[in-house]
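Left out: one protein chain. Kept in place: all the others.
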Amino acid sequence: MSLLEALTFFPLAILAVIGAVGMVVARNPVHSALFLILNFFALAGIFLTLLAPLLAVLQVIVYAGAIMVLFLYAVFFFIQPGQRFTLAYSLPAQALLGSLVIIVLFTLMLYTLYRGSLFSVPSIGAAESFKRGEIFPINAFGSVLFSRYLLPFELTSLLLLSAMIGAVVMTRAPRNKNILQKKGITTEAQGSKDE
Amino acid sequence: MTQIQTIHLGSFVFLSPLLILVACVLLLILLDAMKIGRSFKVQGTMSALSLLFALIALAVFFPFNPVQLFGGAVIYNGFTALINASLLLLLLLTIVISSPYLLKVKSEGFEYFPLIITSAIGMMLLPMTRELVSLIVSIEILSIPLYILSGYNRHIEESKEAGFKYFLLGAFSSSFLIFGAGLIYGSTGSIWLSDIALNLPLVEEKFLLLLGLAMLLVGLGFKLAIVPFHSWVPDVYQGAPSPVVGFMAGAVKLSVLSALLVVLFYGFGLISLYWKPIFIILAVLTMFLGNFGALHQMSLKRLLAYSSISHVGYIITGLVIPAPAISTAIIFYAISYAVAVLGIFALLSMWATEKSDDVYLDDIRGLSQKEPLVALMLAIFLMSLIGVPITAGFLAKLYLFYEVYRAGYVYLVIIAIINSIISVYYYFRVITAMYILPAAAPSNIEGDVNFAHAALNSANQSNPFSARARVRSQESAPLNLLVGYVCLLISVALGIAPRLILLLLNIYHI
Amino acid sequence: MNDIVDYSVVLSLLLFSIGILGVIVRRHPIVMFMAIELMLNAGNLLFIAFARHLAEVNGQIYALIMMAVAAAEVAVGLAIIVALYKYRAEVDVDAISAFKG
Amino acid sequence: MSYIHLAIVWPLVGASVNGLFGKWLPKKLASFIACFSVLLSFLASFLALVMYLMGIGALGPSGQYIYTLYSWINVSGFTSDFGFLVDPLSLLMANTVSFVSFLIHVYSIGYMEKDEGFTRYFTYLNLFVAMMMLLVTSENLVMMFVGWEGVGLCSYLLIGFWYRNKAPQRAGVKAFVVNRVGDFAFLLGIFLVYAIFDTVRFSELAKILGTQVSISPYLMTVIALLLFGGAVGKSAQFPLYVWLPDAMEGPTPVSALIHAATMVTAGVYLVARLNFLFTWSQFAMLIVAVIGAFTAIFSASMALVNNDIKRVLAYSTISQLGYMFLSAGLGAYPVAIFHLFSNAFMKALLFLSSGAVIHALNDELDMRRMGGLAKYMPKTYANYLIGAMAISGIPLLAGFFSKDAILYSAYTSTPLSFPSVGKILWIVGVLTAILTAYYMFRQIYLVFLTPPRFNPSLHPHDPPNVMLVPMWILSLGSVLVGYLGLPVLFTSILGVPNVLMPFLNRVLHSVTVTAHKVGEPISNKELVGEAIVTLVSVISALLGLFLAHYFYKLRYGITEKLKRIFKEPYLTLLNKYYVDEFYNGLFVVNGKRFADFLDAEVDRGVVDGFANFIAFFIGALGQLLRSLQTGLIRNYAWYICVGAIILIVLLFRGVIT
Partner (left out) sequence: MLYQATIPILSILIFTPLIGALIMLFSATHSIKFHRFFSLTISIIAFLISVGILPFLKDLGTFNLEEIYTWLPQIGASYHLGIDGISLWLVLLTTFLFPITILYSFGSVHFREKEYYILLLITETALLGTFLALDLVLFFFFWEGVLIPMYLLIGIWGSGKRIYAAMKFVLFTVVGSLFMLVGIIGIFVYSNQFGPSTFDFVKLRNIPIPLELQTWLFLAFTLGFAIKVPTFPVHTWLPDAHTEAPTAGSVILAGVLLKMGAYGLLRFSVGLFPAAAIKFSPSLMALGVVGIIYAGIICAVQTDLKRLVAYSSIAHMGFIVLGIFSMNSIAQSGAVIQMVNHGLSTGALFLLVGMLYDRRHTREIAEFGGLAIPMPVFYNFFLVVMLSSIGLPALNGFIGEFLILLGAFQVNYYLAGVGTFGVILSAVYFLYNFRRVFHGECYSSENRLLKDLNLREILALAPIVLMIFLIGLYPRPFLKRTEPSINEVVMRVNRAGAILYLSPTERAQKEDVSKLINLNLTENLVK
């Protein structure tokens, strides 16, 4: 691990953790979202140090850009008069139990990492391997994606299609407004979301 | 440097069932968008037809020899073809009952059919994939429509709640799945099952690998509703629309189980020593929790949900046997379970209304008088779930327990037997309600039903939209009855003469 | 333990754990969902780190596909959440417990 | 002799006809069918006797003729045929039984005339005859047991004949149950016999035991005592005698037939029939004798103060049966059978006469409300007197000869291991003889001779001929049957042969334990001994007679004073030594308490409670586990994490170990 790497990695890692922790502890969901965006940015940086510039870019565009915007948008939906954010946490006991489990899990995983070994034999497929420390050319990336990983790629399209249909289904305005009026809540303008 | 793999178009004919389904999905969406044929009947008929085509295609292009596609990412063989055929059949039956159901609950929108077919595509792909990322994507394709479908009755709060719970926990579990895949990737250097199997001996310290496997099993276990990843099942099954539950209870299990078998035997067969004991403990936990949970349920759907958990428990006792031949027993069990449970939900969905499609035990009291045939069919399906002879459930249990016993896990068989005994109680409660209790005056018979204080205990569980009025006699639901008949026929046929299917499953084990 | 990959894996584990914690302790549906996104990201980090470790591109491709998966989940998830909570006075996951027992 | 089965078949036919169609039959026809069937039965057995005596038909080596009707049970080595054993013993029994039965049947026509259950009565009675004949003629233990239980059943049915009243029913159940206690032993005896000898046929058993076999005397004692247990129950010996006095609740002819003349003697018949077996165990025989002697004096003492005319006779019956066992136990089987034979006539006579009295007094049983009946019912009185004299041992009547034979056998017997026992038993027998004479004449006085105490509105008179004729015939019998078995003293004086003893001796083998061998030429010394014994018994009979005369004639009314003076002994006797109360307390009350305990505490509490507890436990566990399903997503997520941890730990455990 070179110094440069260390210098970029550790601050970014700290930022990522701060973002993550912040997201969990922030009372206001909007703050949470912002913390998460911070985390995503930091991760994008880490992707860069891990020699994955394409992913870093996608991370910024897709995650920080599209997804988080969606999140914020959804959060804003809920900002209604009288709505409380304060009820954001669970009971202390729950938090305690949760933390306990997380600590155990994390310890276990760390132990695993400590005892375990990463796979060290060079990858078998020659096409997709590249020299250590080298950034993989984008066109090769494409050709691997569209040849060897054609199936998951195609499946993704199906996945997104179904997600789109689902989103439409869930957010369409109900035809029958009686239920809403009974609840005494006024309907707001609907926006269907898709990709 | 890059080598573009040639794709043999010829072998894609084998995927024609899947392609037909995809085409059908697209067609349905397009028609909907173009406001053509916007009725459940038309959509349902079209879906059913395409399913029939798919079935025919599957039969025509039956892979007598395994077919390798997408560079080995998909292996389509007899086993998966059988699974696919079963799934298609289940879907077909589900679709038949869906249109009347959607009409009854006054559902909006016509995305139901594309969604459920998409989900089936995911299910069908799942056992074929030999690569973890495709596997994960398949699971997502399977899941995401189900999330939506669970909450499809948007005007019913419970349905939405079911969808939400299912989704949030589902997403939670898929992050485990992905994380697990990542760890396996790191520790074995590949996510291709064949490569994993090849590289396994090279892995020096298996901790990371096992961590990844554990995470992977969390994700798959969640889909299968293995305890302790089961907790969504009762809530979702109770809230989700009945046809969807009927479909996913059986089909998801069938599909994910076969995927699990594929992953375990083709990917991690070498370290079966490590994962075998887990399934002993998980099976025991699952059986007990499922059965104990079901004991006091008043909602039929919830009861069946718990029972489905317990059935997963029985099934995964088979996984303690690290031999591919076990797949015959497991898949036979899963199929027999799926048929019975679909039959039950086909009948239950008859009584859905706009307000609720939950059915409580009180609602079906005296059913044998009002609708003797429905009651009889329900009873036979329940018998199949118990494992009483002349139904498929019995032979499935016998076969499975036989395999487990033969492998030397007598104690596991005995635990399963104890659980079957416990399960008899709650299944018979349903039969009691249908056949014995009078339709009138509620609740004071409870002391009667009460076997040693294990009361029905309905005090805190009352149906807000009591469906009692819904169970009317002579309610015309020919399609539901039709599906009931078909399931009954299959169930009994598998229980009396399962020679053919056992033969096929034996030949085409995984 | 001095390779960047190792540290990345540790970071990934940490983020994953924090994500779980978020799901367990928070009661706001969207925040919970965000925590899940964090977990997915931890997975992606894992893929990318291992891709670097193994010096191959596959891990990155997996991460890319996982991103699509995440996006699909987000689309559906947010839709469900909005549909469920739009008409509720209180945005609290604990309020969604009509089913229990 | 192959007609012997008709002796059973005819009464059965009679019972079936009356039982199935009795409802539609006129009373006369029904009674005719019943009586005629028994008459046929008697004729069949008599024919067999005649044929036997004339030597017609092939006899077995031991002078027995076996006739098998069909094979009843035949399972892998175990055989029990529906077969008949014709030999002197069974012939004597069969003839006695059928003859007395016939007389009592005839008597019953008059006695039961006005009863609503007329045909039912005759059905049961016929059935009884059939069963009794089966008992005495069957050729194996199991078939005998069939008759044994069959007569028990008829006894139960007939005791409880008047089912509207509680007391007869209780008595009937008591009789059946107490008998079953005896039968329990009897059954075990049969099992043991089969287990050891591999057969239950009398002839084969006799053959086996006739030779020298190596069987432990202990085992033989057990077998003998078990079989004797059956006899104790049926023949109402101590300690199972309690049912017989209560059995008097039944119609009087029934008491006469079943509970005096025939059925109760079945025990004696059993012992005699199995003489070859009892001979093997001296200890068992001693027990038989001692129990017989004890029962004789014990029940005679209870008869002393009892006021119920029939119960006195019942105690007398028990006492006489005790005599029979006394002699049987000493090995003098023919003597026992002789007494049985004479007793059948005497007791039947007494009961029938008492029945006439009861009938005349409108079902009055209490002797304190009788008296002076000799004037009103002279013929009955005559009969009664003959019976009482006979049974008391007044010389030259039947009872005198048979009782004398018993006492003589006791006097002379010297059981090998306990030589002095014979004399003791003799003394007991003599004392009993005194008591017998006393209570019999006490009865005569109380009923016939003391001043009348009955309801003056009644006009007792002698019964109609249909009842009287059987009584006369029995009286005749009571006088004469004794001459069939004259003792040596008389045979030597009169020169008249003893016909009965040699006849019986053909099967009732001489027994080693008694010095006296009946029918053999004897020495003068023995003759003197016999003379002494005879004298003593005559004196004792007269003494008893005199005592009764003294208390109830000479000093009439003194008994009241005596009752006051000897209050405690009197009450004890009146209350039958409190044995019933003791049994009731020990078996019935405790048994009921125990049964309640078993039912409520053990069965419902522990056994069923355990099953219910499991169910409850599972149910409670179900509730508990249900509470895990909180409906909260974060809890579910937490479970998943815990599950993940469990999985990881489990997987690692595999690696680490």
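Order as written gives the chain letters A, B, C and D; numbering starts at 1 within each chain.
Here is the rule we use: a residue touches a chain if its C-beta (ideal position, glycine included) is under 8 Å from a C-beta of that chain, and two chains touch if they have at least 3 such contacts.
Computed from a prediction, not measured in an experiment: that's the story for all the values here.
Displayed chains that the missing chain touches over the full complex: B, D (touch as defined at the top). Among the residues B:87, B:249, B:379 or B:510, only B:379 touches the chain that is left out of the figure.
Contact with the undisplayed chain is limited, among D:493, D:611 or D:624, to D:611. Across D:13, D:29, D:43 or D:188, the residue that sits in touch with the chain not pictured is D:188.
With the whole complex as reference, residues 328, 368-369, 372, 379, 383, 388-390, 394-395, 398-399, 401-402, 405-406, 410, 413-414, 417, 420-421, 424-425, 428, 431-432, 435-437, 445, 448-451, 497-499, 502-503, 506 of subunit B touch the missing chain.
If you put the missing chain back, the residues of subunit D touching it would be 70-78, 142, 145-146, 148-150, 153, 156, 160, 163-166, 169-170, 172-173, 176-177, 180-181, 183-184, 187-188, 190-192, 194-195, 591-592, 594-596, 598-599, 602-603, 607-608, 610-611, 615.
One rule holds for everything that comes next: only the chains that are shown with their structure count from here on.
The distance from the centre of subunit A to the centre of subunit C, each centre being the mean of the chain's C-alpha atoms, comes to 5 Å. In this assembly, the C-alpha centroid of subunit C lies 96 Å from the C-alpha centroid of subunit D. Contact of a single residue of subunit D with at least two other chains is seen at positions 626, 629, 631, 633-635, 637-638, 641-642, 644, 648, 652. Each of residues 90, 94, 97-98, 101-102, 105, 108-109, 112-113, 118-119, 123, 140, 144, 148-149, 152, 156, 159, 162-163, 166, 168-170 in subunit A touches at least two other chains.
Across the complex, subunit A is touched by residues 1-11, 13-22, 24-28, 30-31, 33-35, 37-38, 41, 44-45, 48-58, 60-61, 63-65, 67-76, 78-83, 85-87, 89-92, 94 of subunit C.
Taken together, the subunit D residues at the contact with subunit C in this complex read 626-627, 629-634, 637-638, 641.
Residue ranges of subunit D in contact with subunit B, taken from their complex: 611-613, 615-616, 618-623, 625-626, 628-629, 631, 633, 635-637, 639-640, 642-644, 646-648, 650-655.
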